[in-house]
Each structure stands twice: as C-alpha cells, then as structure tokens.
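Notes to accompany the following structure.
The complex appears here without one of its protein chains, the remainder shown in place.
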Amino acid sequence: MNKARQNPLNSFAAHAALITWTVIALFPVVVILINSFKTRKAIFREPLALPSADSFSTIGYETVMKQGDFFLYFQNSFIVTVASLFFILLFGAMAAFALSEYRFRGNTLMGLYLALGIMIPIRIGTVAILELMVQTGLVNTLWALILVYTAQGLPLAVFILSEFMRQVSDDLKNAGRIDGMSEYAIFFKLVLPLVRPAMATVAVFNMIPIWNDLWFPLILAPGEETKTLTLGSQVFIGQFVTDWNAVLSALSLAILPVLVLYVIFSRQLIRGITSGAVK
Amino acid sequence: MTQKKLTGLLLATTVLGSAVAASAQDVTLTIESWRNDDLSIWQDKIIPAFEAANPGIKVQFTPSAPAEYNAALNSKLDAGTAGDLITCRPFDASLALYDGGKLADLSDLEAMANFSDVAKSAWQTDDGSATFCVPMASVIHGFIYNKDAFAELGIEVPATEADFFAALDKIKEDGTYIPMAMGTNDQWEAATMGYNNIGPNYWKGEEGRLALIRGEQKLTDEAWVAPYRQLARWGAYLGDGYEAQTYPDSQNLFTLGRAAIYPAGSWEISGFNSLVDFEMGAFYPPVQAAGDECYISDHTDIAIGLNAASPNADAARTFLNWVGSAEFATLYANALPGFFSLNSAPVAMEDPLAQEFVSWRDKCNSTIRSTYQILSRGTPNLETETWNASVNAIKGTETPEAAGARLQEGLASWYEPQQ
Partner (left out) sequence: MTTKSRLHIAVFLAPAVLVYTAVMIWPLFNTLRLALYTSGEEGRVFSGLMNFRTLFGDPRWSESFWNALGNNFWFFIVHMLVQNPIGVALAAILSHPRLRFAALYRSAIFIPTILSFVIVGFAWKLILSPIWGIAPSMLDAVGLKSLFAPWLGKEEYALTTLALISVWQFVGIPMMLIYAALLSIPEEVLEAGEIDGITGASAFWKIKLPLILPSIGIISILTFVGNFNAFDLIYAAQGALAGPDYSTDILGTFLYRTFFGFQLQLGDPHMGSTIATAMFAIILAGVCLYLFAIQTRMRRYQF
C-alpha cells in the first residue's frame, strides 16, 4: 500500500471531523436519555446535568410501564417490520432484476410505473386502502400493515436495486447461462449475493418509516392485540401533555428497540458492503 | 426456512387476534375519542360504574391523539370501521358527520330532556330540529394565578384592565416571576386563551356573537378589533423567546412556579393540581372599567354521539342515556375538574379551583367562542385565521386594524350575511 494514503495529519483531521459530527448527531438523543432519569424539577433546572443521587428518578418509566402491554406492542412492531422488509426485498429485487436484466417492450415505462408511488403521499389514499382491507377482512390484522408497507417500500427498493443490478457484470451472468443455469438460479445464486450491500441499504431505509409510522396502525389496526409500539407510546404525546417524565421515558423506550434492530441490520449491512467491495 | 417460520407466526397472530374478538359474548361498545389524557379515568372510574349497573354491556375507550382525531375518525367512518360511540367536537365538525349520515339522530333519547337548549345548541342542526350528540361538558376561560406570588408581591386580584396591566407591570418590575406564561409557537393558545378569553367583554358576549352571525356587526368594528389591541400589549409581559414557546412549555413554566399568571381554560385544573406545589387561584377576564358587566367564555366543548352504522345501537343508546344522567354528570365533573357538566341537574364539585371557575356563571354573562358556530364553515376558515391574527397581534407583526380588515375580507368572501 502507498504511504500517501495514511498521512498522520490527514488522519487527525479525519477523526476531528468525524468526532464533531458524531457529537452533533448524538447530542439530542443524550439529552432525552439523561433527562428521562431525572425528577421533573431537575429536568427544568439543569437540563444538561447527568442525573445525580438527588435528581435521579424513574417515575416516568413507572408511569409508562403501567399503561398498556408494551411487550406485546413491541412484538407486533417487530413482526410487521421484519415481514414487510422480507417482502420488500424479495419482490423488489425480483422486479429490479427483471427491469435491469431484460430488454422487453415497456421496460422504461414499467420502471416509471413502479416509481409513481413515491411521488404521491400515500396518506391521501387512506380511505380507499381502508375500504380494501375491510373488503378482504384484513382490518385489525397485522397483514393489513404488512401489505401497505410492502407496497409503500417497493418503489424505492426497485429504484435502488435496479441501479445496483445494472452494475453486475454481464460476463458472470452469461457464464452462468452457458453452464445451463436457469434465469431463476442466476437471480438467486449469482445476482442476489452480489447486491447484498444494496439490499442491506434498502432494508435500513425502509425499516425506519415502517417502525416509526403512526398513521396506518392508527387507521388499519388500532385494536389492542395489533397495536404497534409507536401507536402505544403515542398515548403520552397527547393534548394536554405536562407529564414530561412520562413523555421522555416513552421516547427513550421508543428509541431503544429501533436502535437494537439497526445494530442487527447494520452488521449485515457492513458485512454486505465489505463483501461486495472485495468482489 | 425463516420465511416459513415467519409466515406461521403471522398466521398464528392473525388467527389469535380474530379468536379473541369472537369469544366475547357480551355486547362490546367502543368509544372513539381524542381525550387520550382521560384514558385512566375512563378505565378506572367511569366504565366500571356503567358496567356494574348494566351487566352484559362492555365498554372500551380507545382514544387517539387530538391532532389526528378528526382525520382518523373520518377515514374510519367512511370505511365503516369506526367505533359505536363517537366523541363529538362542537358545531360544524359533528354537524358535517350528521349531515353525511354518519351520526344517528338522538332527538328522541330520553336523557336529552336533562339538557337545556343552550347546552344542546352545539350539537344540533341549524334549525334545532335534530340533536345528534349527548352534551358532556363545557370549559370556561379565565386566568389562573399563583397565589403565593401575588401575596409575595402584594398584588390584589385585578378587576379592571387597568388593574390587570398594573399587576403585570409590578410583576415585571420585581423580576422574580415571568408575568404571564403563554407562547405563540402552537398558535391556538393566542386565539383560545387570548382573543376568545378577553374578547367577550368587548363584544358583549352573545349579543355581539349573534350580531356577527346575522351580519349586523363586522370584524372591523371596534368591539372586535379592541381585543387584538389588548393582545398587542401582552407581548411585553410574556417570557423571553415566547415566539418559540410551546403549549407544554407554558404549562411547565407556570406549574414550576416560574410565571405568575396563566391565561387558561378550566380544563387545565386537573393536570395542574397534580403538578403545582403552591396555591392556585383564578380570576375572570378583567372588565374595561369598574362596574362594567363581565362576560365569560363558557364553551360547550365535548359531547358523545352514536355511529349510525353501529350494529349495537340498542346497547349504545343505553350507554348514552347513562351519559345524560345526573350520576354520570357528578362522576365526570369530579373525575375531571374543569370540565363542567352541561346537565340541568346541579352537580356538586369538590375542587376549590373548579368551584371558583363555575361561580362566574352566576356573576357574569356566558357566551361561547365567537368563531365556532357557522362562521368557520368556509374557506378561509375564520377560526384558523383568528389563531394567525392573534399571534400576529401579540408579536406586533400586524396591526389590530389590519388583522380585523383581513379577517373581515376573508369572512365576507364566502359568508353571505357579511357581504
């Protein structure tokens, strides 16, 4: 390797820049976390101080835990998110492969058609979607949410994945064809492993809006058995919010699971990225 | 492999979910509401009281956040998945639901006899021929103050505007307390706790409000511009950076004892009681000159109606009759001090601050918020514009006269009696 690429001054500047932005990125999260463990008076007196023996309090968490079955809510959110991601990635990659690999009449139009969905806020279709779920008997089931999120995630998935699939070398696929592999085998065995970084990226991007969505759980699955975590914790962010202990605790609790999910996916993401880079 | 497991899991959840719903033999009524703050009061006090008296009927209270309530409810009503009982906003929002066939006519409900025409007016057709929601409560506007702070600074409860501003000056001079806790970030406080709080004294309550609806007064008249003029003076007494101060900020400023006066609605009482460690008092909007008659905003705020598509209409009517009873009135008014019963039967309340608020009904003339009936039916929406104008007045970015002229022009653009 070349020495020019590891100049100590450059390295110092690199770390300085990264640390600066890391601090900026984490500061608001830290503010919420530390204040969720303080008494109400302390939250207002010294918002930046760490909880001390004097100001430490878990009253907010106690209030939150009394309300509703947070474990069930978490489970619902988890099932919906994971299932939606699975379908987005599978269906999205298949469609992206068809668009990027084959020349057929209407290819560009199909690509555009599959992108239309992200250009209109899906909220305005709410009543029509709800009617559809009523007709199919899916209201108040997790399937209703999974279907909506899958549809919602597909445009972006197809868009990003087809960009990446165009970069997969043709020689490789043609070699596979000469070896007598079917188109399905080429897709699943050759192409999919190569676009793993892009798949992980799509997964992370889609995970966030699905996990954090409040609107469709509220409309499509508001029942106690199907409530998601975001909807469940929304009880605290209401009309006459004064209980900041509870709000801050609920927010902290809402941050944790998605953080864990991200850590799980980011391992995949990094593994994918590096394996893709090595080629 | 993971796919199979997942599908199995999903299937199991779905089946389980529907099994739970089907196993209930009793009639279960679901209440749609925006009052998610009242969840525990409904679950622990109100619903058990009803269920004990009416075996075979179960009730579920399923609130959503106020900001999403109207949108979520309308979507669910359109698609037929809304609950049996619908908490009603006053006036047009509910009237539109009734006109659209979403709310059932409740004129023949026995409990309706327990309410005066004024109490029912917010949930009736314009001609008063049909009533579609059972009134639950009204809220009263005024000012809540920190009694300890007033005592410390030697301030009397102000009766006139001059007293009021003298008191504010004194608090400001002393510097220990922020004179008044209100912000303009969320906008609605400026109109609701500002303009419609102090305004009735100028436009003489119902007299002015009805004249405006009939087109006999205009928003450019002195009576409607003067409240903006007072609001313009408020800016100087609000906390630093009030432009970005939110509603919860204001509540916290006051309940932590950092502000002396809080322009309020009576609904704050129950929340504030659990947060403050000083004594609170309340006064009604000070009048222009000593001896003037006083007017208060005693606003019909919340009611409950029947989803016209409900399969459990009989059970729901039983529940609604109970909501119209004196028993419910006492239960509700005491569980939520500051939400005053609209029932004709007198209700004994224990909370001293709530008693103070409700005592103004005897001293002053009651009216409701000026923008709620009929006048906010068109585009531009008068209520929304009033929020905007009140904020502009406080910040001094629009003169009171200009605000009045802008609102009048907007109203006249679609409201015939004003043209």
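Each chain gets a letter, A and B, in the order it is written, and its residues are counted from 1.
Convention: a contact is a pair of C-beta atoms (placed from the backbone, for glycine too) under 8 Å apart; a residue touches a chain by one contact, two chains touch by 3 or more.
These numbers were taken from a predicted model, which means no experiment stands behind them.
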Original post:
Can you list the shown chains that the hidden chain touches?
Top reply: A, B
Original post:
Where the complex has a chain not shown, which of A:T150, A:T226 or A:N245 is the residue touching it?
Top reply: A:T150
**OP:** Check each of A:S57, A:T201, A:T226 or A:S249 against the chain that is not shown and name the one that touches it.
**Re:** A:T201
Subject >> Interface with the undisplayed chain - residues on chain B >> reply: 67, 70-71, 74, 91-93, 96, 183-188, 239-246, 249, 252-253, 371-372, 376-377, 379-384, 387-388, 391-392, 395, 397, 410, 413
Original post:
When the complex is taken as a whole, what residues of chain A touch the one chain not shown?
Top reply: 1-2, 4-7, 10-11, 14-15, 17-19, 21-22, 24-29, 31-32, 44, 47-48, 87, 90-92, 94-95, 97-99, 102, 104, 108, 110-129, 132, 147-148, 150-152, 154-156, 158-160, 163, 167, 177, 182-184, 187, 197-198, 201, 204-205, 207-208, 211-212, 214, 230, 234, 237, 247, 251, 254-255, 258-259, 262-263, 266, 269-270, 273-274, 276-277, 279
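To be clear about the criterion, only the chains that are shown with their structure count from here on.
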Original post:
chain A touches which residues of chain B in the complex?
Top reply: 3, 6, 9-10, 13-14, 16-18, 20-21, 34-37, 39-40, 62-66, 68, 72, 75-76, 78-81, 248, 251-252, 255-256, 267-268, 271-272, 275
Original post:
In the complex of these two chains, what residues of chain A are touching chain B?
Top reply: 40-41, 44, 67, 76, 79, 82-83, 86, 126-127, 130-131, 133-134, 139-143, 146, 214-215, 218-219, 222-223, 225-226, 234-235, 237-242, 244
